[in-house]
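With one protein chain removed, the remaining protein chains of the complex are shown where they sit.
In this document, chain identifiers A and B correspond to the written order of the chains, with residue numbering beginning at 1 in each.
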Amino acid sequence: MSGEPRAALLVTCFNDTLFPDVGRATVTVLERLGCEVAFPAAQTCCGQMHGNSGAHEEGLALAARAVRVFAEEPAVVCPSASCVGWLRETAPRLAAEAGEDDLVAGLEQLGGRLFELTEFLCDHLGVEDVGAFFPHRVAYHPTCHSLRGLKLGERPLRLLRAVGGLDLAEVDDEDCCGFGGTFAVKNADVSTAMLADKMAAVRATGAEVCTAVDSSCLMQIGGGLGRARAGVRTMHLAEILACER
Amino acid sequence: MSAASTARAEILRRATAAIGAAGAEPVTVPRRYRSAGGLGPEGRVDLFCERAADYRARVHRFAAAELDAALAARCEELRARRLVAAPAAPWRPGGAEVEVDDPPLAAARLDQLDGVLSGCAVAIAETGTVVLDGSPLCGRRALTLVPDLHLCVVAAANVVETVPEAVAALAPAVAAGAPLTFVSGPSATSDIELQRVDGVHGPRQLELFVVWY
Partner (left out) sequence: MKAGFESAAREALGDSQLRRNMARATTTIRARRAAAVAEVEDWEELREAGAAIKAAVMASLPRQLERLERAVEERGGRVHWARDGAEANAIVTDLARAHGAGEVLKVKSITTDEIELNQALAAAGIRAHETDFAELVNQLAGDWSSHILVPAIHRNRSEIRLLFEDTIAAGRRLDEDPVALAAAARGHLRELFLRVPFAVSGANFAVAETGSVAVVESEGNGRMCTTLPEVLVTVMGIEKVLPEWRDLEVFLQLLPRSATGERMNPYTSIWSGVHAGDGPREFHLVLLDNGRTDVLADELGRAALHCIRCSACLNVCPVYSRVGGHAYGSVYPGPIGAVLTPQLRGLPQAPTLPWASSLCGACLEACPVKIDIPTMLVHLRGRVRREVGAPRGERAALAAAFRVLSDRGRYERAQRLRRLGRGALAQLLAAPWSRSRELPEPPPQTFREWWDERG
């Protein structure tokens, strides 16, 4: 890329409110790579929670809000695979079902400029080594939306492998961690059973840190590991990439 | 209108209303999958033998001249002394007593015999499958079902590589009204802890004799 590529950050309401370090880390990484980062402050929530909970009207209204807020941005970066999946895939289908043709068009237009963080780094900037240093054993958990939704494939792993000092362990379990938005509370027992198996797989790696590209899944895994006093921390991939020697 | 014709009319009416606009647009089916394989005759037969054996069919390969002796030897090993043959199955293993299913034997009688001898219409290499089509060479369906041992002669020339090739080859038989049975290995169940167990209701032993004519 030539010049200073501009990246508008869609931080997500979840990170903004509960995990601001993920947003800060994303900014750090993007700026280190020479991006000019913008944060349109009118952004709130992309509507995923409402939409996936069946409150489609509200979910689509919030998605429409995101379309408006980011209308002028050439490239939008989001450190959440599930929010990207919602805006790019689910919301347009629900909008089409609701007959909101303008919103479908707006979402499709946004979808073409919207990148999940690892997509932005690997595909848009063409970078794998972001100059990070993190001398720890790290287990990578492929979240459902990154693995099966966005099909990020090797991108997160390529980024992690390029981190100085990092000892990468892959979690031998591609099942869902059990978060699933309201599923985690509506079906708390099933969610907990899924989490138990995921925690066992994470612990089996002997890693000190479990990472992923969705803060929501990390809240589930981290919440379980914390309760179990497992001695394994969770960190968003962006937070690892932001670390330097 | 009778209840039956009312039900018919109502289901068709409901279905027509339900599909609405979608009914007007023809859907094109992309058939980009492999319809034919690339192996030669030898390769096809090799693959067929390997795949059929994978599902625990016993596979034997012979030249035509050796078939009768091989059948006889195998029947002797399996102690299959009383056999029934499909009407046009010409094989008569020495040492076994062979009844021909013409006129058809009662099912209870078939149940008392040691085994059945038949040919097959088509064999599919990729899946290790033989297909029976109810012709005099294959026999009616009950014939190859009730006895516990099925000795099936497969002509190498009838081995195709892929499922689409087999389905195409069977089209004339189906158009003529023939019943088909696809057989891949002996009868099996996976109902107990997903473990495949050979032999439930169909023949518990499937012996395939692949022959170059």
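Going forward, contacts are C-beta pairs under 8 Å (C-beta built on N, C-alpha and C of every residue); 3 or more make two chains touch, one makes a residue touch a chain.
None of these values were measured; they are calculated from a predicted model.
Student: Of A:71, A:105, A:188 or A:204, which residue touches the hidden chain?
Tutor: A:188
Student: One chain isn't shown here. Among A:7, A:76, A:94 or A:138, which residue touches it?
Tutor: A:94
Student: Touching the absent chain: which residues on chain A qualify?
Tutor: Against the left-out chain, chain A lists 11, 13, 15-24, 27, 39, 41-42, 44-45, 49-56, 58, 61-62, 65, 89-90, 93-94, 97, 144-145, 147-149, 174-176, 178-195, 219-220, 222-224, 226-227.
Student: Touching the hidden chain in the full complex, which residues of chain B are there? Just list them.
Tutor: 3-4, 7-8, 10-12, 14-20, 22-23, 25-35, 51, 54-55, 104, 107-108, 111, 124, 126-129, 134, 140-142, 145-146, 163-164, 166-168, 171, 174-175, 177-203
Basically, only the chains that are shown with their structure count from here on.
Student: Go ahead and note the Å separation of the Cα centroids belonging to chain A and chain B.
Tutor: Here chain A and chain B have centroids separated by 52 Å.
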